[in-house]
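Notes to accompany the following structure.
Here the complex is missing one protein chain, while the rest keep their positions.
The chains carry the letters A, B and C, assigned in the order they are written, with residues numbered from 1 in each.
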Amino acid sequence: MIEENILSAEKVMLNSYRKIRNRSVEICKPLATEDYVVQPVVDVSPPKWHLGHTTWFFETFILIPNFEGYKVFNDQYNFVFNSYYETIGARVIRTDRGNLSRPSVSDIYKYREYVDANMAAFLSQNTISDDLSTLFELGLNHEQQHQELLLTDIKFILGHNPLLPPYDEHCDWEKTGIQKQGMVSFPEGIYEIGFEGEDFCFDNELNRHKVYLNDFEISAGLVSNAEYLEFISDGGYTDFRHWHAEGWDWVKESNAAAPLYWHLVDGKWMQYTLQGLQEINPEEAVSHINFYEASAFASWKGMRLPTEAEWEVASDHLEWGKRWEWTGSAYLPYPGFKKVAGAVGEYNGKFMVNQMVLRGASIATPEGHSRNTYRNFFHARLQWQFTGIRLAR
Amino acid sequence: MIEENILSAEKVMLNSYRKIRNRSVEICKPLATEDYVVQPVVDVSPPKWHLGHTTWFFETFILIPNFEGYKVFNDQYNFVFNSYYETIGARVIRTDRGNLSRPSVSDIYKYREYVDANMAAFLSQNTISDDLSTLFELGLNHEQQHQELLLTDIKFILGHNPLLPPYDEHCDWEKTGIQKQGMVSFPEGIYEIGFEGEDFCFDNELNRHKVYLNDFEISAGLVSNAEYLEFISDGGYTDFRHWHAEGWDWVKESNAAAPLYWHLVDGKWMQYTLQGLQEINPEEAVSHINFYEASAFASWKGMRLPTEAEWEVASDHLEWGKRWEWTGSAYLPYPGFKKVAGAVGEYNGKFMVNQMVLRGASIATPEGHSRNTYRNFFHARLQWQFTGIRLAR
Amino acid sequence: MIEENILSAEKVMLNSYRKIRNRSVEICKPLATEDYVVQPVVDVSPPKWHLGHTTWFFETFILIPNFEGYKVFNDQYNFVFNSYYETIGARVIRTDRGNLSRPSVSDIYKYREYVDANMAAFLSQNTISDDLSTLFELGLNHEQQHQELLLTDIKFILGHNPLLPPYDEHCDWEKTGIQKQGMVSFPEGIYEIGFEGEDFCFDNELNRHKVYLNDFEISAGLVSNAEYLEFISDGGYTDFRHWHAEGWDWVKESNAAAPLYWHLVDGKWMQYTLQGLQEINPEEAVSHINFYEASAFASWKGMRLPTEAEWEVASDHLEWGKRWEWTGSAYLPYPGFKKVAGAVGEYNGKFMVNQMVLRGASIATPEGHSRNTYRNFFHARLQWQFTGIRLAR
Partner (left out) sequence: MIEENILSAEKVMLNSYRKIRNRSVEICKPLATEDYVVQPVVDVSPPKWHLGHTTWFFETFILIPNFEGYKVFNDQYNFVFNSYYETIGARVIRTDRGNLSRPSVSDIYKYREYVDANMAAFLSQNTISDDLSTLFELGLNHEQQHQELLLTDIKFILGHNPLLPPYDEHCDWEKTGIQKQGMVSFPEGIYEIGFEGEDFCFDNELNRHKVYLNDFEISAGLVSNAEYLEFISDGGYTDFRHWHAEGWDWVKESNAAAPLYWHLVDGKWMQYTLQGLQEINPEEAVSHINFYEASAFASWKGMRLPTEAEWEVASDHLEWGKRWEWTGSAYLPYPGFKKVAGAVGEYNGKFMVNQMVLRGASIATPEGHSRNTYRNFFHARLQWQFTGIRLAR
C-alpha cells in the first residue's frame, strides 16, 4: 500500500538524526586516541569533549525532560560536558577541559550509543510536538556547529604538534580553486535582510527587516594567497597605519608575520593543512586570518570589508562557501530580536558584544548547514577557523 | 574706527585657545601636588600627564612643523607625553605613567606657559591656513576631551583613596535633577544621521547618511537611582539571565553588586561624589555603570538600549547632557568614513573595534563640546565615566 | 665450569637495566591511554612524557655518543623529550607537555623497545668503561626518580578528575601503619654527614664532611592524621602566627584548609588515594603536605622541623621510608661540591636555590633507590609528593 512509503515526521527526524550523528564519528575516524584528549589553547576543545557535549545536549534538553523512564547515563557527565549553560548547573571551566583523561574515549562512544539508542526509541514511540521538534532541530544544528569546530580544533591540535602529523594524507578538502575576479555593484536604497520562511534558522537571524544601504561594490571572489603574499612582502605586518590599535598590539605581542599555519621553510612559505605540510598555492583563497589581518589587508588595498547587510544583499552574485568571511559588522541583535525562555535562550543572545560577524560558510561547515542569512561570529583575534577575505568599497 | 572692533580669525582663535587652556588649569585647582602623580588603574592617567599631553599636542602638531624658529621645550617630553601616536615615535607605555615623578607638576606648568606663549606669538604673527585651522580646532577639542578625562580620573584617584577626600566640598556638579518621565515614539522609515555643516566635528561623525529604522519608543529621561536600587534588590546582580556572557564573567570576577563608587555603609547605600561620601538621592539619574550593567538593567526591565541612530533621531525630544548614555551600537565607521593621512588620522579610526558607542554628554563634558551627532566610545567594562541608562523598545 | 656462573659486569648491568626499565612499564599498566596524555598543572608531567624522557636519556647520553652505528629512533624526539638540559638543544617548554597528542603512547612504547634492544646489544658487545658505567648508573637512578614522579603524577591526574577514578582498587601501597612514638636524643658535638663508599650516589651527597650539632631531640615516627586533624580543628589554617609570610599568602590564595586530596564529604574528612576515595585512618602518617604546612604544624606543636644533618645523624634510630620528610634545611651545596662537566653536570647543582631538602623516601620510591644520605628537594609550596612531618626540638 502506498501509505507504507510515506514516512512519519518522526521517522524523517530519526533519519536526519542518524546521518548527522554519524558524521561526527566519521570526522574523528583518522584520530589516535591521544588526539581526542588535548587542549593546546583555551579556544580549542578536545575532540572527545565535542563528542560528549553534543550528546549531553540531546540527553539534557530532549530525553531527560521528555522521555518517560529515561535513565541518565552518568550523573557526573553534566558537570563534565555542560559548556556554558548557566541554567543547567556547574560545569568544568573551559581552560580545564584538556586536563580530563576520563571519561575515556571509549566511554564517550558508549555514551553516544546509549543516547542514540534512546533517541531512536523516543522518536519511535512518541509523537513529537512542534516545540520539541524545534528543540530537536536546534540539537542537530548544534551538532553540526560542533562538527565544524571538531575539524578546526583537530587541525589546531595536529598543526601545533612539533611532529606536524597530517589528519589524512588524501583529504583535499581545504582546496578552494581559483576565485572569481571582479567587483559587483549595487545601488543605494532600502533592502531586506534576515531569515524568512518555514525552515530552521537560529534566533539571531530574526527578524527579517529593512536596511538602508549606500551604493557599494563587492568583490565576486575571495582574496588569494598571491595577493596576501604581496601584502606580506609590502610590509603589511610592519606598518601600523593599516591596523586597528588592538590589532597592532596583537601583531607585536604575537610576533605575527603571516596567517596561522604558515611556516617559512628555507625561505619559502609553506602551510600546514589537513594533508600535512604543503607548498602554498598562490591561486587559492587565503585562509586562517583573523579580523585584524582581514581589516589591515583591506586598508592596504584601499578598500574595506563589506558589512553583513551588504554581503547578504549581494550573496547571490558571490562565490561563497569555502571560507568564513569576516565582515565589518559587530555581532549585535537585529531589530525585534527575542531571547527564548529557558536554557536554549542562552544560545546566541548572550554573546552579542565584542565579537564580529562572519558570513558564508567554510570547507568545514556541514553540507546544508549554512545559508545566506546565517550569522557566524568570533572574537576579532581568532585565526583557527577557515576564514578568508572579501573586499568592498 | 569700526575696523578695530573686528577681530581677525587668528585673534578669535587665540581667545578660544586661552579660554580652553585655562579651563584645564582650573579643573586642577583643588588638587594637592600628590594628586597629580598617581595612576591607580591603567585606564586612568595621572592629572599631570593630561596637562602635559594636551600641551605636547599643540607643540608637536602646530608649533614644531609650522612656527619657524620654534625651540622645543624639552627633547625628552615627546617620549613622556605621546599617548598613542605611533607616527611620532616611542612613548611611555600606558601602565607606566603613574611611575613618573618627573617632570614635576611645576615643570609641566612651565611647559604649558611656554607653549601657550609660543602659540600666542604664532597666532599673532601668522595667517593660519585652513588646514592648520582644522588641526588647531582638533587640538582644542582634544584638550576638551582631556578635561573630561581629567575630572573622571581625579574622581577615580580620590574616590579610591582610603581617606575618600572630596575634590571640592562645594561642587555640586554631579547633580542631575529629577528626570523626565515617559516614552517618545517614532514611526519606521528612512532617517538621516551624522554631522552636516561648517563647524568642527570629529571624523567619526562623517558622513551624514540615511538609515532605516523600525518603529521605536525611547524614554525621555534617564534611569533613576531609585529604579536601579530596585534592580539591585530584585537580585539583578545575581541573575545571569540578564547579562551578556562576558558581563556575567565580569560580575563574578569583580564581585560587582552596585555601580562604581557605591558603598554599603551600615546597611545604607552611599556614594562617593566630587563632594565626598554622600547619601544616594533616589530621584537623580544613576551614574558610573558600565555597558554590561546598562544592558542587564534594560533586560530586567524587559526593554533594551537604544541604537545610536535611534538616539540621534530622537535627540531633540530627550533630556540629555548629564550622563553619557550607553547605546546598543558598536563603534564602527559610518558609510564613507575616511581616515585623514598622517598622525591625526590615528585619532578615531583605529579604535573602531570592540568598543560601544555612548551618546549625549556628561556633567564633566566642557560646555559646547558635545552635540547630538557626537560619538563617544568606551570599552564595555568601564565604569569610571559619568555614564547613565536610557531605555528603548 | 665455575666461570660460567660468574656474570660479567656488563651482564649484571643489563639485568639491572631490564628490571628497572620494566618497572616503569608496570607502573603504567593500570592506565587508560588517555591518562598518559594530560598535564593538569605545570609541575606534573604526562606519564607518556616520563616514559619517553627516561628513554631519551639512555639514547642521548649512552647510545648516541658510544654505540657505533646507532641510528636515532626519531630526530625530533630530542625536542619533545629533553627536559631541561640546555646543553642538548631546544626543548618543549614544561607548560606545553600536556598539549602533545603525538608521539602516541604506542609510538613511545616502540621507542622504549627500540632503545632497550640497542642497550642490550651495546652491553653485550662492548666493555663498559668506568666513566660510562657511572653514566649508566646515573641513567638507572634517573629512571627510578621518574618512576616516583610517574606515580605521584598519575595520582594527581586521576585525583583531579571529577570522576575520581582509582588507580588500582587493590593497591594499598599508601598505608604507613601506626608510627613509632617518642623522641630520640642526641648530644651536641661534631658529626659527619654525606655519602662515603663505592656505590652510586648523586653528586649532591658529596663531600662527606663534618658538622657541628647542638643537643637535639627528634621524633622516632611521623606525625599521624589524628594529630594533623587536631591542628586543623584548632584553627591551624586560620592562625597566621604559625606560618611563614609566603606560606600565609599561599593559604589565602589557595584557600587551603587541609592536605591535598582531602575532601570534606558530608562533614567527614575523606582522602583520595590510589585506591580511590577513602576514609582517613587517624593512625596512619599524614601525607601530601607542603613545607609551609609542615612548618606551621611544627610551630603549632611548639617544635620545629629537623635539619637535614640532624636527620642523617639520627636516621638509624628513626622509622622512615613511607613519606618524604620536609627538613628545615635549604637545598645548598655541601662543602667541596663539584659540578661534573657536560650535560649531566646540570643534574643537581643548578637547582640549589629556593628549594627545601626532604630526607627519607616514600612509598613511591623504588626499592633500593634511596639511602640515609639521599637529598631530595622540592619547592616549599608543592604538595603532590607523598610527604610527611617529623618533629624536632
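As a working rule, a contact is a pair of C-beta atoms (placed from the backbone, for glycine too) under 8 Å apart; a residue touches a chain by one contact, two chains touch by 3 or more.
As the structure is a prediction and not an experimental result, all values here were calculated from the model.
For the chain that is not shown, the touched chains among those present are B, C, taking the whole complex. Interface note for the absent chain: among C:Gly247, C:Gly360 or C:Gly388, the touching residue is C:Gly247. For the options C:Asn118, C:Ser329 or C:Thr373, the residue in contact with the chain missing from this view is C:Ser329. For the chain missing from the display, the contacting residue among B:Pro40, B:Gly189, B:Pro282 or B:Gly349 is B:Pro40, taking the whole complex into account. Of the candidate positions C:Arg18, C:Lys175 or C:Lys210, contact with the unshown chain belongs to C:Lys210. The missing chain lies against chain B, touching residues 32-40, 48, 76, 79-80, 92, 96, 98-105, 157-158, 160-163, 165. Residue-level contact of chain C with the missing chain is found at 84, 86-87, 188, 190, 209-212, 214, 240-241, 243-248, 291-292, 295, 304, 328-330, 332-333, 335-336, 345, 350-354, 356, 380.
The rule we apply is simple: only the chains that are shown with their structure count from here on.
In this assembly, B is the chain whose CA centroid lies farthest from the centroid of chain C. Over half of the residue numbers found at the chain A and chain C interface occur in both copies, marking it as a same-residue contact. Rounded to whole angstrom units, the spacing between the C-alpha centres of chain A and chain B is 38. Here the CA centre of chain A is 45 Å from the CA centre of chain C.
Across the assembly, chain C contributes no residue that touches 2 or more other chains.
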